[in-house]
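Apart from one protein chain that is not included, each protein chain of the complex appears where it belongs.
The letters A, B and C name the chains in turn, as written, and every chain counts its residues from 1.
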Amino acid sequence: MIILNKIISFYYREYKLNLSGFQDILTNIIFFFVSIFIFIFSIGPDKEKISTLSIGIVWTLLLLSSTLSLRKFYQDDFENGSLLIMHLNGFSFGFIAILKTFSHFLFVQVPFLLSIPIACIILNIANDKIIYLVASFAVGSLTLSCLGSISSSMNLMNQRNFLLGSVIVMIFSIPIIIFSVSIINIEESFNSLISILFGILLIVFAINPWASGLCLKLSIENN
Amino acid sequence: MKFLVNPSKFNELADYIFKPVLILSILLFALGLLFSFYLSPDDYQQGSTVRIMYVHVPSAWLALLTYAIMTLYSIAALAFRIPFGFIFNTAVAPIGAVFTLICVISGSLWGKPMWGTWWVWDARLTSVAILFIIYLIIIFMNLSIENRNVREKVVAIFILVGSVNLPIVKFSVDWWNTLHQPATISKLSKPSIDPSMMTPLIIMTLAFISIGLSIAILRIKTEIISRKSNLG
Amino acid sequence: MILVKDLSIERSNKKIFENINLAVGSGKIILLKGKNGSGKTTLLKAMLNLIEPSAGAIYWKGKLLKKNLYNFFNNVTYIADKTSSLGKLSVQENINIWKRIFLSNISDSQIENILSTLKLDTYLFQKVNSLSFGEIKKLEFLRLILENKKIWILDEPLSNLDSESIEVLGQTFEDHRSKEGSIIFSSHQKSEINVSEEILL
Partner (left out) sequence: MSLRFQRLLLILLTLAIILSAVLLILYNTRENVSYFYTPSEIDKSNITINKIIRIGGFVENDSFNKISSSSFKFRITDEKKSIVVTFNGILPDLFREGQGAVIEGAFVDKNIFNATNVFAKHDENYMPASIKEDLKDTGYWNKKYK
């Protein structure tokens, strides 16, 4: 199928783009760990205080680190015109948004997913909680990527303050934070909480192609 | 009903009804203040601090009402290509933001005597604060995107996405509140209000509606004129 | 092929241009001339169905363009005034990416001699952002051959190109025309590329 080859070539290009500049992904992870250290230094080294706050620290820092790479979402491809070339290559704008969301999930969120266990060891979170944290972040991170796609496509034409994009992602990620942190604190209702998170993911995933697609079309039209 | 959709019709009606609505709102406000301070009794439990409710509750209703109307206009503007929707959005967003701000401030003022602190992470206060931030984002977006064509459509899309997320935020904050600390005001039952306290509430709500309406008329007219004059 | 019937476009109630008539038949090279901001790019974008015209319509093979967009995109190469090659990667990597994206079956030897005619073969393993802007623009033209589609739409191809590369470009236009392809490009400079039709905006 031609479409399949085109999708593979799309991800080949993303892979080349993201992994050639290996330091982009590493900088995200380093930002994540350095901010953990800063939290530890600010709270103080005693184990008791850290362990109560640790889950919240990990989740907020993951959220902040994933809003760091919003610019890389559409901005660069929009400026050098390859977004239009992808469209002319046969992808509708909504489809480009889905592909971009998965590529952001793959190249930004998955490294975070892998670095969570290390962060948990540093913050001495109990081992059985690590699995909950990884599970809740796996669902939550895809939602964050969808939100990132929506907010960065909205901010393509707004050169003045690009921070607005991160604010949008943070505001809409409040439910995700609430439910995923409560997953770890209340163990017994795990599967009902994870399905709430999954519900939110479905809603945002369904909205993403329409919202981002329309914003991309508008930006390319009026560029 | 054409005036809801067509700018020039709106202008005609606006000139016609602006003066009476303004006078009505001043009258209603005077009456409302009179009622809420002198003619309505203290609450059996909170004493006179309950009077803040006469500002807090109407502003909350108005904040949500403005957002709902903005959502309707965004749908109309995007799906049915009615440009008046964009005019309405840019004009009315600050009004909604002011109402939410009044609601948040009066909420925390009310919290001081009742819960002992200026800010309580109560479910309703938190979700209204988030609504306020969403209003701010709408206003900032209106200011920061230069190209008018893109700006109005992107703002409309953001309002729609915000409107889907608002119930989720409201609902998850309620739910989080029962985890964090039990709901100090039980959220399920509608507060049973004694009739003597209901009248000032209704009057104040009408006063708020008419004030909001008159400001909205002014802002929409200026927005229409500004669109006609500079073609940027 | 592409038929533009009395097209007029209005942007935030400002008239860009009014009832333009244009036919891009096969084997024809059309030049859009006009000062900056006279709507050349807008017309090209309208032909790619990116902009809603306020009046008139565009037809592709007799049918409305909006209706069979997918088929149209299969036959069109569009080169904007921006260069879409990735600065961080080398020329060779960019070419590999393009070959995969456009599923092009051009043999490597063919690419070799095109690069040598464009005098880019010495930079094969250098990073693209170490090249000059003119060279990057010439690299962009490689896409024309890689995609080998019927219709070429180019936006300001001649800007900051030296006379010698303009001559090479004119040559490629001629080859494409002889193979029944059609080209439409916009430019504000005078140039000696022979053109079958000139339209002033």
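Here is the rule we use: a residue touches a chain if its C-beta (ideal position, glycine included) is under 8 Å from a C-beta of that chain, and two chains touch if they have at least 3 such contacts.
Note that the coordinates shown come from a computational prediction; the quantities given were computed from them, not determined experimentally.
Within the full complex, the residue among A:31, A:162 or A:205 touching the omitted chain is A:205.
Although one chain is not shown, part of subunit A still touches it, namely residues 94, 186, 189, 192-193, 195-196, 198-203, 205-207, 209-210.
Quick note on the criterion: only the chains that are shown with their structure count from here on.
In terms of which chains touch, the assembly is arranged so that all chains touch all other chains. Across the two candidate interfaces, A-B and B-C, the one carrying more C-beta contacts is A-B. Note on chain placement: the centre of subunit A and the centre of subunit C lie 36 Å apart, centres being C-alpha means.
With centres set at the average Cα position, the gap from subunit A to subunit B is 32 Å. Centres computed as Cα averages put subunit B at a distance of 51 Å from subunit C. Counting partner chains per residue, subunit A has residues 221-222 touching two or more of them.
With touch defined as above, residues shared between interfaces to two or more other chains in subunit B number as follows: 149. Per the touch definition, subunit B reaches subunit A in the complex via residues 78, 130, 133-134, 137, 140-141, 143-147, 149-151, 153-154, 157-158, 160-161, 164-165, 168-169, 172-173, 175-176, 179. The touching residues of subunit C, when paired with subunit B in their complex, are 11-14. Within the complex formed with subunit A, the residues of subunit C that make contact are 11, 45, 48, 50-51, 70, 73-74, 76, 78, 80, 82-86, 88-89, 93, 97, 100-103.
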